[in-house]
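Omission of a single protein chain aside, the complex is shown with its protein chains in their original locations.
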Amino acid sequence: MAVNAIDVTDLTIAYKDKPVLWDVDMEVPSGTLMAIVGPNGAGKTTMIKSILGLIKPAAGQVLVYGKPYAEQRHLVGYVPQRGSVDWDFPTSVLDVVMMGRYGALGWLKRLGASERAAALDALDKVGMKSFAQRQISQLSGGQQQRVFLARALVQDAQLYFMDEPFQGVDATTERAIVTLLQELRSAGKTVVVVHHDLQTVPEYFDWVTMLNVRRIACGPVGDVFTDQNLRKAYGGKVAFLSAENGKH
Amino acid sequence: MSPAQIEIQIIASIVAVTCSLLGVFLVLRRMAMMSDAISHTVLLGIVIAFFITKSLNSPLLLFGAALMGVITVSLVELLNRTQLVREDAAIGLVFPAIFSIAVILISRFAGDVHLDTDAVLLGELAFAPFNRVKLFGLDFGPEALYTSGGILVLNLIFVIVFYKELKLATFDPALAAALGFMPTAIHYALMTLVSLTAVGSFDAVGSVLVVAFMIAPPAAAYLLTDRLSRMLIYSALIGIFSAISGYWLAYLLDASIAGSMATMTGASFLISYLFAPERGLLAQARRRQNQRIEFALTMLTMHIANHTAAQEAEIENEVVHLNEHLKWTPQFAMEIVGVAERTGLVQQREGLLTLTENGLKRASQEFSN
Partner (left out) sequence: MDISQLFYDLFFDYTLRTVALGSAILGIVSGALGSFAVLRKQSLLGDAISHAALPGIVIAFLLTRSREPVILMLGALIAGWLATLFMLKVIRTTRIKDDSALGLVLSVFFGMGLMLLTFTQKLPDATQAGLDKFLFGQAATLLQRDVVTMAVIGALAIALLMTFWKEFKLITFDAEYAASLGYPVRGLDVLLTTLLVIAIVIGLQTVGVVLMSAMIVAPAAAARQWTDKLKFMVILGGLFGAIAGVSGTLISGSAEKLPTGPVIVLCMSVIVLFSMLFAANRGLIWNWFRNLKNRRHLRAQAVLSDLNTLAMQHPNEARGHSSAVLRAMSTNPDGVSLALSQLKEQGYAQELAKDAWALTQAGLDEAGKTSEKEA
């Protein structure tokens, strides 16, 4: 059996004294596009942050391609929420994208021509090459998102984490992101996306994890993205969705 | 205690209460640094009014200071609205500039008068009893008592009359606006009073102490209670305590009274920070200790519940594997399993754990929340 891209076992995370994730298991086979869904406060973002080592778990362990994250960092790319940074920061699009090379570059080394070329290439993939010299405050929400995607792309990773990449973006950007996700999957990469829009889950993804502090379900969309599980994850709040769901 | 000593302590206590009343709202409205800015900039208002009236006792001084306080707030907001700088930077740009002008004016033109920069920063509470109100040859007590007392009454009236509005504008400005309570007007009224308080107090205690009294006692009280009315009372009491103990500290060290009082406000905060019954550091540590066990018990029940159905139950639920899976030390795992067995949450058979009825209930309770 091939090694899973992610193996999370018994993960428990507490903020101050309040548990955010309780004893969660999650396994993501290599080469899947996976959505993490769940209501607000379900611990979706916490989940990927703890896999990335940004939050210390109270218990449990995380393996990335069979080893602890710290050893596999070079295989992982990360797209944080767009709103997590100050877009008035004095820097250009190209500069932000080149930050994706910092991890490979290491301490004290300066950026060079190869980093530049890689960044331009990634910008081209997200349709933002002509914006390379643009100051980042001049970008629209969708463009900001694409810059963040490009930054993760230059990391040239095997496994990508994206925190709500579709949040507040225009239709063009949404299509561009979906295309990109599919390209990544064809190239054998694994992508984990924190996702809000339940209706597009079956269309965009092939694997899904449903969270609500505990794991509700985790598996292929066709198997686990069921009304019953949705109701378990969202409580009564999801009733209106079952009708919509039938369309897919 | 000499009468002068008693008078100094009374004046300081009045100033403490005056400042902490407004300070509560500054702290809650996240505008604490505005008091720092205002307490500096009112100096320019005083200096300009002083140049006009040539007197340090004119009511115009109060007016000038209050005006300058409002100007400071408006300038910060104006700067903010240009979106060229952020709010914190706007404060950091406005008040040093205004304060610098005031200091330069004072050192250039008023060097020989009682108005000097040291007095502004430090105040001279020790001299307060010498400046007395005398009418018809009768001594009516120190003048500072009347100015600070007057401002205290003004602040009290404001807080009592507009209590409901202040409360709403502090906790839900949007709702306050929707209900027609004019949060902006409240905001400016508050800022005007802060300016008045700053100038009225700092002749006696200096600008540093004004800021200390406005922030430290409310911050300490904020850790002691959840209710606004109690927070007001607690901060007033903490202010009085800091004032009086600060006076005696200064007496002991033969040092600046204002500096010592500010130090004591800090000490009061520290006491509250460490020992506050629910939010203090010690209480937090104690609670964490208790919760660690509770948390671990729940985790144990859920872990077992999660893995009972699966085939891996055999491995997962062996006692020896707990430390590996839950990141527990063997001792801690033993302790928790012990507690769980004693409280009837789990049963152990041949090193394999199973949930009792109660244990199942506990696991599913956590699940449903």
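Brief remarks follow.
By letter and in written order, the chains are A and B; residue numbering begins at 1 in each of them.
Assume a contact is a pair of C-beta atoms (placed from the backbone, for glycine too) under 8 Å apart; a residue touches a chain by one contact, two chains touch by 3 or more.
Just so it is clear, the model here is predicted, and its values are computed rather than measured.
Partner chains of the missing chain, restricted to those shown and counted over the full complex, are A, B. Within the set B:148, B:201 or B:260, the residue that contacts the chain not displayed is B:260.
Only one residue in the set A:78, A:131, A:166 or A:225 touches the chain that does not appear here, and it is A:78. Interface note: of B:17, B:91, B:152 or B:194, the residue touching the hidden chain in the full complex is B:91. Contact between subunit A and the unshown chain involves residues 49, 52-54, 70, 73, 76, 78, 80, 84-86, 89-92, 96, 99, 102-103, 105, 107-111, 135, 137, 151. Remark: the residues of subunit B touching the chain excluded from display are 27, 30-33, 35-36, 82, 84-86, 88-89, 91-93, 96-97, 99-101, 103-104, 107-108, 111, 117-118, 121-122, 208-209, 211-212, 214-216, 218-219, 222-223, 249-250, 253-256, 258-263, 265-266, 269, 273, 279, 281, 284.
Convention: only the chains that are shown with their structure count from here on.
Centre-to-centre spacing of subunit A and subunit B amounts to 40 Å, using the average Cα coordinate of each chain. Within the complex formed with subunit B, the subunit A residues making contact are 9-10, 12, 14, 17, 19, 22-23, 25, 57-61, 213-214.
Interface residues of subunit B facing subunit A in the complex, by the touch rule stated above, are 287-288, 291, 295, 298-299, 302-303, 306, 325-328, 366-367, 369.
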